[in-house]
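Right, I'll just put the structure down here and ask away after.
Up next, chain A:
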Amino acid sequence: MNPPLLTIRDLRKSFGKTEVLKSVDLDVGRGEVVAVIGPSGSGKTTLLRCINFLEAYDGGSIRIDDSEVGYNDARKRRGERALARMRAETGMVFQSFNLFPHLTAAGNIMLGLTKVRRKSRSEARDIAKVWLERVGLGHKADALPSELSGGQQQRVGIARAVAMEPKILLLDEITSALDPELVGEVLEVVRGLAAEGMTMLMVTHEIAFARDASSRLVFMADGAVAAEGPPADLIASAEANPRLNSFLARFRASNF
Partner candidate 1 sequence: MLDAMIYALPFLLEGLWITVVVSILTVSISLVAGLALGCALVYGPLPLRLLVRIFSDTIRGIPILVLIFFVYYGFPAIGIDFDSFWAAVTALTLFKTAQVIEYVRGAVASIPRGQSEAAMAIGLTFSERLVSVIFPQALRRFLPPWINGVTDAVKGSALVSLLGVTDLMYAINQVIGRTYEAMPLYVLGAVIYFVINFSLSTLSRRLERRFSFVQA
Partner candidate 2 sequence: MGYSLNFSVVWRNFDKLWGGLVLSLELAVVSLAIGVVIGLVLAVVHVSGGRFTRMAIAVYVEAFRNTPLILLVYLVFYGLPQVVDLRYDATTSFVATLSVYAGAYLVEVFRSGLEAIPRGQIDAGRAIGLTPAQRLFHVRLPAMIRITLPALSNTFISLFKDTSVASVIAVPELTWGAQWINLNTFRIVEAYLMATAMYLATGYVMLFSLRLVERRFRVGRNA
């Protein structure tokens, strides 16, 4: 069996006195789609932010393709350029989109391609066009973010991340800021990426979507992985895990 793409061991992270991640262990294999669920404050988002080194972590290790994220072998923080190169290997899609408001949809995608991937502007523009086409926004290449709906902005956000051809795509509650009627179009894009074999780790509140689109569900509680497994198995076994059970109970009424 291939070694996993992402290996997290005993990951710890505190903000001041609050221990957000107590000890997280998690593997994500190539082509796997893993959905992280759990109550708010369980550390899901912090976990994603550590993987992209938007947050420095305090202890344990995160390895992507066998190289440590953020730190070198002597456990010294890597230099600015090395960190930047590393982050380019992990794509991130944000809850609040965070599109660059001064750049067009295509410009948002082209920025990383030209500055980080060193592609020419015309080449970058072609790639941007392809990805905008893929997320159904080929006609909006020259629109500014302020001229796009929330769902369209988030689709540009996804295109911006995947155009960099990252090894893994991190999705941080990407539909939480959207009006309900716009959620579907974004999830459709994610489903398409999953079908093509993109490795993804997503934090989500869309339990039904997580169940249908992921190959594995991870339930986090109190800063650690409390349960994990194939979606159907995990949900079926929920009775045995009181915390998971009470978490899922909230969704059973409506979504299941």
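How were these candidates chosen? In short, all candidates are chains of the complex that A comes from, given by their letters.
Definition applied: a residue touches a chain if its C-beta (ideal position, glycine included) is under 8 Å from a C-beta of that chain, and two chains touch if they have at least 3 such contacts; residues count from 1.
The shown structure was predicted, so the numbers you read here are calculated from the model rather than taken from an experiment.
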Numbered candidate touching chain A, per complex, among 1 or 2
1
Under the stated contact criterion, what part of chain A meets candidate 1 in this complex?
52, 54, 80-81, 84-92, 94, 96, 98-102, 111-112, 115-116, 144-146, 160-161, 164
